[in-house]
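Note that this is a trimmed complex: some chains were dropped, and none of the rest were shifted.
Order as written gives the chain letters A and B; numbering starts at 1 within each chain.
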């Protein structure tokens, strides 16, 4: 028996919005410690990793490990039927081939059950090595989203350069060139601060297309963190308050890192 | 001479929004007692009935009975030119072949006249028998609209089952199955109550397509009423505050009522 109940059900809706355009299908690994999902996007360029801790749920029970393969666009259609203030519960029997999503309205007068078939998906086991990054930037997630969208008008790549002073985003194309500089914030305790933890300066170039997929996670967190080192994938991470996090990995473009 | 003046002109805009997708053309029957419209939708499956009482208008005069055939999409285009706080007056001469819509701004500084040609439409006389229904459910109109929209993602039909305890909506399709239960509210005086008046339990199946047309009347009323009996058409009714009502009739699908 697997059961996970989340009073703030809108978080699960947001998680689906954050991954459904990148992943058509994926397996949720349910264990005693929580729920995990790891998958390459359909064109095998970026990697998505979702981690929802058992303690983050309002009720959590997982009698034996369970791998639930799901069509994420179907799951997303089901979650769209939950109101933003609904309590969401996921349920599955051991060895079942279906999962049930239950939505309860706060006043308990409306209860909806949606049952969906599970799928057998090939499991890719993806080791993500622990890395010490040359540079970790924390910044407001809405600002990062806006910059990715704005620079997409100028070219297919965004070059990110990070120094002690700040972080710079650069793009070039037919219209012209664009250059956005964010200074490191002096007061670091504000939620909209730009905080740079730098071992050495880094300049890397990434595909706009994938960055614009990642920023769909913006509603999950006010802050995003970008971890970068030369020649290793960028990590774009959004924490999900009290519940876990979602991470996106994207390798830099080669030979384009000097502008 | 026919003249009907409505200070809350937005109600007439809402009435048109509620019928214009279902009916391309229709006749308004104007008499001393008020204005009526009855017509089958273009595919002759559902029936729409609008009733606007003379007393509901701020001024009403109808010297002799008048049947005004109108192209409803043209009428709707004209009414879209009225601001939400405009006073709307409909006017026609006896035996005229045009109708005039006059819109007055609340401060009287803007007055608009729109003249539209009338049409000769075949009159279908549709007797709607008075029926004693096995079950009448009153519920918030926004909730009913949401359920119809949500379940349309799962299949082409919605099964409605009503018992003393509550009302259940069910749909099934490729994605999976969906099941929404609303409990009867204990305190019946709230506007968002679910109130069930039951002679006997009923289970009937209806086409999503038509239900989704009917819910365009949602802005007219906070409450909707569903009247059901085995083998007779469902009645979906919205009252129009102080002015009348709009009713939609839809026959149940046969042989699909058991799920």
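Just so it is clear, contacts are C-beta pairs under 8 Å (C-beta built on N, C-alpha and C of every residue); 3 or more make two chains touch, one makes a residue touch a chain.
Quick caveat, the model's predicted, so the values are computed rather than measured.
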{"item": "Complete complex - number of sequence copies, 2 represented", "value": "3"}
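Following the convention adopted for this analysis, only the chains that are shown with their structure count from here on.
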{"item": "Equivalent-chain rotation between chain B and chain A, CA atoms, steps of 5 degrees", "value": "120"}
{"item": "Between chain A and chain B, centroid-to-centroid distance (C-alpha), Å", "value": "44"}
{"item": "In the complex, chain B residues that touch chain A", "value": "143, 146, 150, 153, 175-183, 185, 194"}
{"item": "Chain B-facing residues of chain A, complex", "value": "71, 74, 77-78, 80-81, 83, 98, 108-117"}
